[in-house]
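In this view, the complex is presented without one of its protein chains, the others remaining in place.
== subunit A ==
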Amino acid sequence: MGLLDKYKTLLDTAKASGIPDLQYAEQEGVLQIRGTAPNADTKNKLWDVYNQIDPNFLSGDVVMNIDVSSAVEGSQVRVATQESNLNIRKGPGTDQPIVGKAAKGEVIILISRANDQWWLVRTKDGEEGYCYAQYLEPVE
């Protein structure tokens, strides 16, 4: 069974999710999926579907990188860590000194997206610095 068949439900869900720049292709035995979802819910739904087809992602035959378009500069984002506080760092990188912390569930302001991994943020207390983007979820 080809990857396009194996992940048909995932691709169909993505196509029906209002992802204007959806791109997917099988490259070197891996189904690469890219696109920008309108909100975090849509992105999470796609990951749920993917996890159902390939529990714990053990097959390693998909790389899915879905961005969220509502995460724009000046918007609010929620800290979505597992349980701990989120480090705010002086620069984009874990080698950078920690200049502050944001609690799990705290809503902070996204100032700019330095790159795909590191976003410049400001807390309500005025602390400013870089956070790992994976732990920030746009507030709808």
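The definition used in the following text is that a contact is a pair of C-beta atoms (placed from the backbone, for glycine too) under 8 Å apart; a residue touches a chain by one contact, two chains touch by 3 or more; residues count from 1.
Simple rule for what comes next: contacts and distances are computed from a predicted model.
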Quiz prompt | Protein name as given in UniProt for the chain not displayed, "Cation-translocating P-type ATPase", "ABC transporter ATP-binding protein", "BON domain-containing protein" or "Cu-processing system permease protein" | solution = "BON domain-containing protein"
Self-check item: Contact residue for the chain not shown (choose from A:Val30, A:Ile53 or A:Ile109)
Solution: A:Val30
Quiz item: Which residue, A:Thr9, A:Asn51, A:Ser75 or A:Ser112, contacts the hidden chain when the whole complex is considered?
Solution: A:Asn51
Quiz item: What residue numbers in subunit A mark contact with the hidden partner chain?
Solution: 23-25, 27-30, 32, 34, 47, 51, 56-61, 63-65, 82, 84, 93-94, 116-117, 132-134
